[in-house]
Structures are given as structure tokens and as C-alpha cells.
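Removed from the display is one protein chain of the complex; every other protein chain stays in position.
For clarity, chains are labelled A, B and C in written order, and residue numbers in each chain start from 1.
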Amino acid sequence: MNPDAVFVAVLVAAALAVTLGVALGWAASLIEPDADSLVERIDALLPQTQCGQCRYPGCRPYAAAIASGAAEIDRCPPGGDATVRALAALLDRSPRPLDPAFGAPKPAQVAWIDEEKCIGCARCLPACPVDAIVGAPRQMHTVITAQCTGCELCLPPCPVDCIELRPVPAVSLRYRQPRAA
Amino acid sequence: MAARSTFPAGLVLDAHKQQACGTPIVDLPLPRQVALALDQGSGYGAEPVVAVGAAVAMGTLVARTDYPFASALHSPLAGTVVAIETRAAAVEGGRSVCIVIESNGSDRIDDSIRPVADPDSLSPEQLTQRLRDAGIAGLGGAGFPTATKLASARDRGAQTLLLNGAECEPWICCDDALMRSAADDVVRGALILRRAAGAVRCVIAIEDDKPAAIAAMTGAIERQRDAALKVVVVPAVYPQGAERQLITTVTGVEVPADGLPADAGVICQNVATAAAVARWATRGEPILSRVVTVTGSGVAHPCNIRAPIGTALATLVAAAGGYRGTPLRLIAGGNMTGRALASDEAGLTKAMNCVLVATRDDIGSRLGAVELPCIRCGDCSNVCPAGLLPQQLYRAALADAHDALRQLGVRDCIDCGLCDYVCPSQIPLTDRFRDARRRLNAAEATAQKAADARERHELRTRRLQETATAEQQAFESVRNRARQPGDDAAGGKS
Amino acid sequence: MTELLLLALGASLVNNFVLSNFLGLCPFIGVSRRFEAAAGMALATLFVLTIASGLSFALWQWVLVPLGLEYLRTLVFILLIAGVVQFTEIMVRATSPLLHQLLGIFLPLITTNCAVLGVALLNVDRQHGLLESLVFGASAGAGFGLALLLFTTLRERLDTADVPQAFRGAPVALVTAGLMALAFMGFAGLGAR
Partner (left out) sequence: MRFDTSPAPHVIAGYTVPRVMFQVLFALLPAGIAHVVLFGPGLLLQLSVASVTALLAEAAALRWRGRDAAPALRDGSVLVTASLLAFSIPPLLPWWLGALGTALAVLLGKHVFGGLGQNPFNPAMVGYAILLVSFPAEMTRWPVPMDVGGTHTWPELARMSFAGFYGADLTERWDGYTGATALDSIRNGLGMRYTLPELLGRGDIAGAFGVRGFAWINLAALAGGLYLMTRRIVRWHIPLAVLGGLLVPSFIAHGLDSGIALGPTLQAFSGATMLTAFFIATDPVSAATSDRGRLWYGAGIGLIAWIIRTWGGYPDGFAFAVLLMNLAVPFIDRYTVPRIYGRQP
């Protein structure tokens, strides 16, 4: 094989590589990736407790982390296995057990304020990620049970430990709402 | 006139009607005690307005409601309220709060009960309110408040009042008996309902296996001389009497899956409800009693009985000659959709059209069933009156696959029980679907709660950001002002 | 015309790349758990196969042969395929991030899907013209997509089946794929007469 042939071969291969590279770069610059829709769909499967047990500051940041591949899908104890399964199905991955490093799943719970003990300090109000505690300084506080996600974030700020978590009250579920105006 | 079309499938079942239907309706003497369940079958309860110890007369209002899915209750006895407590009742879950009234033997009628002077002078809205006050609810089995249906029919401009006299479920014949004995009442009630609904036509649908009822109703209509009133004979196919299916049979129109019968231009009422409306018009009487079929191989003399609401089922069975043989199930309703009750102390409800005391002769096929794997034979989808694929739904239900359940129409299932009936693998499909529906609803409630939480969280995040930005701006404007060279204070210092 | 039709039928059904030639098994097993992902993969592969067939023919006919560089074809074809796949990936990521996530590693791996290189090389070996190359590539892609979609719907049904523990997941998928291949043997010898 003469040196010329080798030269031509290298030249052809290199030309092809450069052509493709330029074309791809140009294509990539033309087309904007749309990452948000995936984050939305992941976020929709998370329980929205906003509890931060996944060590992200809320459900949506965690969803963004999953979408970008920065976090695994096993970090959400409030969602439990059901959420992991749903995420695995959405992303076509194998379901995996929850990572115990992020806590263990608990039955659904809601916060309850012992109004005998509450001193009305209002420190729990800003802690609540979903505005489910009503109250004002030196007024009794109370938790809107229907809106509480049971995230436990109101526990640490309370100076008198008057907040406790109770199991979600059983709701009778009718299987078919009558269809009438 | 014969029916025009039909719904997807259905099946002809053994009717078992001859047992109770031969004899005239028996009037039950006033019982010593009644227990009125606050939930009369619609799934929603009224609120008591009497206290324990209160004296009541026949027709006294004992529970009222503003809720559109519940109906008011009136005392069928004159006497005293002796208890308001949770006890056995013929409702979902088997227990409900009941108002227990003991008779004092008198038949004093409440002062509020007066015949309606001229129902034709009332506007549809006034009529509807009066019917709501009278606690008129669907006597066909659903117990749904009639007034609520009338209002929605008016809102949606329904043109046809369909009186359901199909009575398709085996064993039940109380409507048949009522149509034969009180055809004029049914027609009179129908005319009032038609006015209240703002409808122009009234069609009375009766299955072709009830020639006597058809003849009686046709006769009553002829006496009325109203051209917009007619009887339609429909094939005796189960579940012909299901509201949506009957509407399709009679009008050829399907009710949208996510809509109401009124969207198909129809309001459907039971013939017994119409008769109750007539009683209200002639005597001012709210619903105090109903006709109920007491039947089954476990009853000595099956018959139709007019009994006060709240009468203990044991009393009804005793009036039908008492138990016979070895009764295995006490079913409120027919053998396809009826609810098996744990105790015969439960009281009669407005929604209860049948008390079926079943022995092995009646329900042996189900008791002896051995569940085998589904072989996808498709018999279930061939009979499903809702056009579903029960065999696919069954797999989705086992896997708890919510999307598939929704898509395959687990909520379009009308619980008729036909898929169970024909399944060669004897799988209790209907119950699996009920269960799957419950879990689906629970999951959707959870998802809805999560969505609400997310929305509130996002609002809060935005609010905090805005507050922070505002503070920042305020801070900066203060600082900028502090650095203004022309500022007096600054100038003074320099 | 008839010949093109026979070529298409042969490449898509009779000599189905997956079920008769056992090429491209990796995405066949890997991306057949969900219909949406499989449909995306089928389309992506169809796209890559068709474009790569055309481009590789052009490269072969007008660059390699005139320059006497036939021995470079494997290298050049792989480079070319990699480029086309990369372009596909950019497209998919832009149009559907969820699909991009679902396909995951299997999207860039179309490069190493032997079906793609196989089609390019077979086109050269069988001396297909441009039109024939395109038809061959497209029908091979269609056959791959058909097999993948059928397999995916089968697997989705198996998800709700009471499969013995030992066979759950990959084993039953492989048995199913084997039985599919058995069924496709029915096409063997089709058109031989």
C-alpha cells in the first residue's frame, strides 16, 4: 500500500467526520431541547408533600433532578412503592425498593395542633410548604386537615412541641358519585 | 307501540315472578315500631330535626336536608321518637343512623298534611319544591331524590318523561302489581311529573311479559285522552329497566357516558314514584309507605305488601307467612343486583323494591361456584349492556392498572351482574369491578390532593419570591436614596 | 416494480431482520416494555435505516469506488450511521423529551444495531441501486418496527399474566421472541418457487 492511498483514506474519513460534525452542530443549534414537559410529567407523579426528604427543596426540584439523571427514583418515602412503580413505568426503568437513606414510608398522616398547648408564636406558619396552617401571632393556630400533606416540616420550629401527626381520618369513598346537577 | 331499538346486549333470565304476583297487594297493619335510616338508599343522609322523646304524628317531618342527593323523611306512625342511633340498615356498609319511632296506637295525622288544592296551579319550580319537601325519591331502587332530577331535566330542556315500568330483574313484581291495581294513580302522577319536568311527552315503558299491566295502563291512558301519553312495550330482556338502557330502547338515543339522561332529552322516573306523586297530590301525603315484593323460596307465601317505610324486614317476612326451609341470604332487591343484608332487623327503605329470602334452590349456583382462570371466551362481552370488555377489565383490575381501568370503562359498568352470570370460569367479575372502582377513586382522590398541594405550594413559592423581591427593591431604594449626593443629610455631613 | 415489491416483502416479512436473521435483538428486547417507547424506537430505526441506506449507497458509489477505497467501507459506514443516529437523537430530544428518556441508551445504540450496518453492507454486496437501497432499508426498518410493535403488545399483555416466578421478565420475553421466530418460519421459502 503506498503512502498516497493511506493519505487519501485518512483524508476521506476525516472529511466525512468533519462534515458530519459541522452538520450535527448546526442541527443541534437549530433545535431547542424541551426539558420542561418531562419534568412536568414526573412532578405529576410525586405526592406533593413538599417534605424535602429526598434532599431537594420540594417535589418539582426533585422531578427536575430525576429528569436530568441527577437523582434516582427511589428517594420519595411519602409516595412509597406506588410512586416508585409509577415513575419506573413512566421512565421505563425497573422498579427498585426505596432507598432507606431517605427515610421509611409511613401511613398517610396529617398534622394536628394541640390548642391547649399552642402559644400562638406563629413560627409554624412560614414552615408549612402548602399554607395549610391558619393563625396569627398570639392567636390559636389550626391545621386545615384537608390541605395538610403530613410533611412534618412544622414540627421543628414549634417551641412547645404542640404539633403531632395523626393518621388521616378515614373517608368513606362512594364508588360512583350520582350524576346530577 | 313496540320498542324501536335496543342497547348493546343483555340476556333473558328466569323471571321467578309468578311466585309473588298472583295475589293482590296486601296492606300491612301499622307496625309497633319503625326504624327510618337517614340514608334511604341514595348513599347520602338527611339530618334529624326531632329529638329523642319528641311526639310525632303520621307525616311529621323528622329529618330534612338541603343536600340534592338526600331526601327528607317523615314519620309513618303517630307516637314517640325513642332513639336516634346507628343500627342495621339496608344501605351500603350495612349500618346507618336511624330514627326509631314507637307507635302509640293512634292514627293521628300531622296538621301539615293537607290535600294539594290544585296541583295544576303550581309552577314547575313550586311543584318541584313541594315534591322535595314531601321526600319523594326514586322508588325503583336508587332512592334518588325526584326533585333533583326534575330540576336538572328542566335546566337541560328534556322533552320526554319516561316512566320506567320495565321491572326487568328476576323475582321483583311490585311495580307490576301497582300498575295493575292503581293504573289511574300512575297516570295522574305522571302528568304532574311531566309538568314539573317541563316535558311535553310521557312514555310508559313496560316489558312484554306483563300483559295485564300493559292492558291496565293502556286503559288508564285512554281514560285521560291525552295524545302525548302512551305505553311502549319493550322486550323482556335483562337489564331492560336500567335507566340508560331503557332510554336507548325507547328513544334510540344513547345517554352520553359523562352526561345525564336529560342530555338525551329524557327524564326517567319509576312508575311507583309516579303513584307516590299521585298520593301526594290527592292526600298531601309524603312518602310514608311503599309496595315491596316479599318473595323467594325461603318465604312461605310470597306476595306484594304495602308497608310503612322503616318497617323491620322481619315483620314483612312474617306478614308473608314467615320463613320457610333454610334461608341462606336476605337480599334487599333482586338476585342480580340486590344487596345481601346481615340482619332482618333492618328497616324498609324508599329504595327497596324487593325482599328476597333465598334458599339453596335460589342461589345454589353461586354458592357452589368454583373460580377458574379466565379463558377469554368473551361470553361476558357478548352480554354486557354497557358494551364493555369484562375479560379485559378483569385483567386490568387484577393488575390495578388505573389507566386501563379508566379507558376500558370501569365507571361505565352498571353493576348489572350479567358477566358473572354467564362466566364459565365463574369469576365474581362484578364485585372485582366494584372493588377496582373503589381503589381507582381512592387513587384519584390522592392524586387530586397532591395536585392541590402542588398548586398551593407554587402559589406560596411565587408569593415568597414576590415578597423577597419587593423587600429587595425597598431596601435598594432606601440605600440609593442614602447615597444621593444632593441629599441634605449627606451634604450636611460632608 | 414487482421486483421492488418482492424485495420489500422479503426484507420486511420473509427475511425479517429480527425474527429470521436475528439482527437488532438488543433494542428488540430492550425497548419492548412500553408501546410508546417501542413506537418511537420503530420510527427512529426506520428513519435511520432509510437515511443510512441512501447515504451509504451514495458514499459507496460516488466516493469509495471511484477512489478505490472499498476496504474502508465498514469504517465509513459506521461513521455515517453514527452521524445519522446522532442527528436522530437531537431530533428526538427536541421533540419529545419523555421519548428521549424512555429510549435512553438504546437511542445512541442504534449505531451498533447490527441491522443498520447489515442493511448498508447487504446493499453493497447485492449491488442494489439507489432506489433498491432505499426500499431495502425502509422495508427492513418497517419489518423491524412491525416485529417490535407486535412483540411489545405481547409483552404488555404478559405483564398482567400470572407468569411463574422463574420466568418473569426477560426469560418469558425471550421465550415469546423464540415462539415469534418459530411463527415467522412459516414464511420460510416463500417465493422460492
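As a convention for this text, a contact is a pair of C-beta atoms (placed from the backbone, for glycine too) under 8 Å apart; a residue touches a chain by one contact, two chains touch by 3 or more.
Note that the structure is predicted; figures quoted are calculated from it, not measured.
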Touched by the hidden chain, restricted to displayed chains: B, C
Contact residue for the chain not shown (choose from B:Pro124, B:Gly325 or B:Gly409): B:Gly409
Omitted-chain contact residue, chosen from B:Leu122, B:Ala215, B:Ala314 or B:Ala443: B:Ala314
Option touching the unshown chain, where B:Leu139, B:Ala153, B:Val292 or B:Ile331 are the choices: B:Ile331
Touching residue (missing chain; options B:Ile305, B:Leu388, B:Leu405 or B:Leu440): B:Leu388
Hidden partner interface residues of chain C, rising order: 35, 149-151, 153-154, 156-158, 161-164, 167, 172, 175-176, 179-180, 182-193
Chain B residues touching the omitted chain (full complex): 7-8, 94, 170, 244-245, 248, 254-259, 314, 323, 327-331, 333, 335-344, 356, 358, 362-363, 365-366, 368-370, 372-378, 381-382, 385-389, 391-392, 407-409, 412, 415, 417-418, 420-426, 428, 430-431, 434
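Basically, only the chains that are shown with their structure count from here on.
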Topology of the chain contact graph, where touching chains are joined (line, ring, star, complete, other): complete
Winner on C-beta contact pairs when B-C is weighed against A-B: A-B
Chain centre separation (chain A, chain C; CA means) in Å: 37
Whole-Å gap between the CA centroids of chain B and chain C: 57
For chain A, residues that touch 2 or more chains besides their own: none
Chain C residues counted as touching two or more neighbouring chains: none
In the complex with chain B, residue positions of chain C that touch it: 159-160, 162
Partner chain B, residues of chain A touching it in the complex: 43-44, 46-50, 58-60, 129-132, 146-147, 149, 171-176, 178-181
Chain C - residues contacting chain A, complex: 31, 33-34, 37, 59, 63-64, 67-69, 72, 75-76, 79-80, 82-83, 86-87, 90-91, 93-98, 100-102, 104
